[in-house]
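See below for the structure under consideration.
The complex appears here minus one protein chain, its other protein chains still in place.
Naming follows writing order (A and B), and every chain is counted from residue 1.
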Amino acid sequence: MADDTISVIKLHNVLMVTVPPDPDDETVSALQERVLQTMERYEAKGLVLDISTVETLDSFFARTVVETVQMVALMGGRTVLAGMRPSVAITATQLGLTLGSALTALDVDRALDVLDDRPRLGGDGDDQ
Amino acid sequence: MTNEDAGEVRIDSESDIVAARKIVRDMAIALGFGVTDVTRIVTAASELTRNVFRYAGSGIMRWRTVTAGEVIGLELVFEDHGPGIPDITRAMEVGYTTKGGLGLGLPGAKRLMDELEIESEVGKGTRVTVKKWRK
Partner (left out) sequence: MATETGRATRARATKATQRLTPDPEVYARLLVDTVSDYAIFTVDTAGLVLTWNRGAERIIGHRPGEIIGRHFSCLYPQERIDAGVPAQELKTAASAGRFEDEGWRLRQDGSRFWANVITTPLHDPLGQLIGFGKVLRDLSQRQQATERFRLIVESAPNAIVMANHEGLMVLVNSQTERLFGYTRDELIGQSVEILVPESVRSVHPNYRASFFADPKTRAMGAGRDLYGVHKNGREIPVEIGLNPLVTEEGSFVIASIIDITERKQAEATIARQAQEILEVSTPVVQVWEGIIAAPLIGTLDSQRTEQFMERLLQRIVETNSPVALVDITGVPTIDTQTGQHLIETVTAVRMLGAQVVLTGVRPALAQTLVHLGIDLSHVITRSSMSAGLRVALDILNLQVVRNNAKR
């Protein structure tokens, strides 16, 4: 799976990435690269990661997300993880994975709502 | 799939991690595990496969169906001839997880599976055996 299957969409001043169902490590790393490049180009205020089709979320993926969130934050933006599947949420929790300061939303619509406003809903409570 | 009940796959490159995940997913689904259990098993396999690749460079993952009376389960064995784990007790400590990118995710894998056994000798290699039973 090459990184040209990762498409970064720009919606107003928000970036959106739809993550494929079972991305290999190369794709996950490429994702981070593309996001940062696009953030720089458009000075977006936020990033939405649509993970509604992701079936496996392991430590590598989680770590890359945490890094991406930190980098996006350094560039002045916030990140929202949208549409996590229940089985993935349970597994990630039991595996002890954290998502850093990433916010979470039930779906992409709500994710965009979250990025539009200051107060937020959701997240794993890492920084209140 | 070579055989209906058992098999093995080499772990030599990063792309083998995804291959291992796919095989484990197919097996878990075929054995009738529920959605969440399938995710647990695949995620645990992903972690342990990545361990093999990252710390030993290459190794092997074996799988087979196991039975205990009427109960059916899936057993996965991850074997490598890597550096080995010096302090297994420490590696199994809950605090020693994959949080900061360090650690081997062994407590996590143990949490996701029903049984986890580990044999390791420094300089010789490591073998991690995990099992999950279908409830």
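Throughout what follows, a residue touches a chain if its C-beta (ideal position, glycine included) is under 8 Å from a C-beta of that chain, and two chains touch if they have at least 3 such contacts.
These numbers come from a predicted model, not from an experiment.
J.: For chain A, which residues touch the unseen chain?
T.: Touching the missing chain: residues 80-90, 92-94, 99, 103-107, 110-111, 113, 116-117, 119, 121-125, 128.
J.: For chain B, enumerate the residues touching the unshown chain of the complex.
T.: Those residues of chain B that touch the unshown chain are 1-5, 30-32, 36, 65, 67, 72, 134-135.
The rule is short, and it goes like this: only the chains that are shown with their structure count from here on.
J.: State, to the nearest whole Å, the distance from the C-alpha centre of chain A to the C-alpha centre of chain B.
T.: It comes to 27 Å between the two C-alpha centres.
J.: Using the touch rule from the top, collect the residues of chain A that touch chain B in their complex.
T.: 22, 24-26, 55-60, 62-63, 85-88, 90-92, 94-98
J.: Contact residues on chain B for chain A in the complex?
T.: Listed in rising order, the residues of chain B that touch chain A are 14-15, 17-18, 21-22, 25, 35-36, 38-40, 42-44, 46-47, 50, 94, 97-99, 101, 105, 107-109, 111-112.
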